[in-house]
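A quick write-up on the structure given underneath.
The chains shown are only part of the set, and none of them has been moved.
Note that the chains are named A and B in the order they appear, and that numbering of residues resets to 1 at the start of each chain.
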Amino acid sequence: MGTTSKIIRLGLIGAGRMGSFHGLTAARHIPGACLAAIADPTPGQAARLAAELGVARVYTDPQQLLEDPEIDAVLIAAPARSHAELVISAARAGKAVFCEKPMAITLDEADRAIAAAADAQVALQVGFNRRFAKSFRTAHLDVVAGRIGTPQLLRSLTRDPALNNPAASPQWVIFLETLIHDFDTLRYLNPGAEAVQVQVMADALIAPAYKDKGFLDTAVVTIRFDNGAIATAEANFQAVYGYDVRGEVFGSAGMLTMGSLNDCDLVRYLAGGIQADTQRMDTDLLRDAYIAELNHFVECVRTGAKPLASGEDARAALAIARACIESFQQGKPVAVPGARS
Amino acid sequence: MGTTSKIIRLGLIGAGRMGSFHGLTAARHIPGACLAAIADPTPGQAARLAAELGVARVYTDPQQLLEDPEIDAVLIAAPARSHAELVISAARAGKAVFCEKPMAITLDEADRAIAAAADAQVALQVGFNRRFAKSFRTAHLDVVAGRIGTPQLLRSLTRDPALNNPAASPQWVIFLETLIHDFDTLRYLNPGAEAVQVQVMADALIAPAYKDKGFLDTAVVTIRFDNGAIATAEANFQAVYGYDVRGEVFGSAGMLTMGSLNDCDLVRYLAGGIQADTQRMDTDLLRDAYIAELNHFVECVRTGAKPLASGEDARAALAIARACIESFQQGKPVAVPGARS
């Protein structure tokens, strides 16, 4: 990138935990981009982050940010329930959009978001970070290259380090916000195939008191793909050893495994045995992936290329998540509706 | 064990691949025992193995071996469909019984086998080898000791290295003969809990031509236990990298993983990357476990202790396998009937 390249001016919507992290990444680690504005309706939240990152423009109303002509593209890290409408508004305002997962909560919302971005001819990327983690990316390319033959069995899991505030959690969060990562990962590791059927076994084992309120904290999903492959997605909200993300794809010619819990390559050999530290947070474990996905987004904005984690990918993962809710409610396998709109 | 201890005289029924392996183990690696007789109806089979191992008594009819007063205990490694009847006959003949898995094909058979051993007051052990693999055994003890809190998610998998002769395979072999190991392993890693519900997704992906004949080569089973834990059992018949057996148990206070594919601790760093060899066969991967289970059996015969892998354990795993067949046929979750007879 030469000095004449246009700097992409990013606006951040949402200055909570993930928003702050994306803001820091955007401000510090993305060559060719700058973080130019922050919006958050919580009083003081945007201003605080802006001060920390040296960002001049601060809004409480995201719509104001969307109307700011100095902004080329937005990063949406607001509560999940507002994602789709923000994507649509941003697209209509002519901004390229990076939206944290999930892009939408209903398939209709997803369709409208995709259509809005298409109509406005703006880039739309979704925060499926594992597509940008080196091991998952290399595994995807290995599968595409045929190194393990035809996928037959897959596994993807997400275990959060600590359950916080189940009372405030939206319903079906385990499917719509956590396993949505795994559904996308499984599609990514089984390229070209689509889910056709799911069956769910889920429960509230960490916080059983919240089960009545529709809060599940432990889930195993089995997915059949249209190429015959059978996949397992698994989530839990309290892995005391730290954030745990792993993947596995087994095919007719071999297997690939991804994911390490080790914090670094230090190993201790002590009287009590072998000991090593683990990563604790998603932003530690997947730090390089978070940087890579924003770099990819800025590159797509600059070049007009279609992002690797697209609105259609978000919709396909959502279709699986919605089918999971139905499977859980009905206590039986259900078909996944056609994943492509 | 002092010199005055009685040598336990073992008779082997079945001189095929596993029978030969058990015969070799019994003849070579079990202090306090000797292999004294071999029976196999296939012409020449018993004689060939007997010659190799220096065993004097050779029978074509297993019943003759059972009637041989010089035999204290039998090792049953005949085809699975004959196991239960052989267990019953052996018990009636007053012989202690080590029976390869599965001990029975139907729950009724299993009940009769257990009753026969109880009536005859002979030891009855089933070949659930992973209970004798050091890592699985230590994991079990760790869970019992509460080191990972309450189990919430479990996984056990078996992948055979190569599919051979699907045409000759009995129906539902993947549940009754392969995953039966995993069903037992999951019970072993979730001690005191019993399976209450299963749901199956299975297919013939390696040899699709045999699917019509009821031959499945790839399966994922999800199991709910009565302590809330949700488990996955997974099998496939063609892992080109070699025999693959792994386990995982995740609980409220941590996770244990078991299983390594490495053949030994040699690692190669070459221009093409890092390279290591894998184990190829179950008898390589689990060699020490096979020796340990026979040692345990001989010890139980000597002391009158109840074997760790009992007839009741075999029945409980079989109950899961039978429920899997039903779940597969009905395409929905099914309850596991009370696992204790």
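By definition in this document, a residue touches a chain if its C-beta (ideal position, glycine included) is under 8 Å from a C-beta of that chain, and two chains touch if they have at least 3 such contacts.
What you see is a predicted model, and the numbers here were worked out from it, not measured in a lab.
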* Looking at 2 placed copies, how big is the full complex in copies? -> 4
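Definition applied: only the chains that are shown with their structure count from here on.
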* Rounded to the nearest 5 degrees, what is the angle of the rotation relating the C-alpha atoms of chain A to those of chain B? -> 180
* Asked: How far is the middle of chain A from the middle of chain B, if each middle is the mean of its Cα atoms, in Å?
  -> 41
* To do: In the complex, go through chain A and note every residue touching chain B.
  => 150, 152-153, 159, 197, 199, 201-203, 205-206, 218-220, 222, 224, 228-230, 232, 234, 236, 238-241, 244, 250, 252-255, 331-333
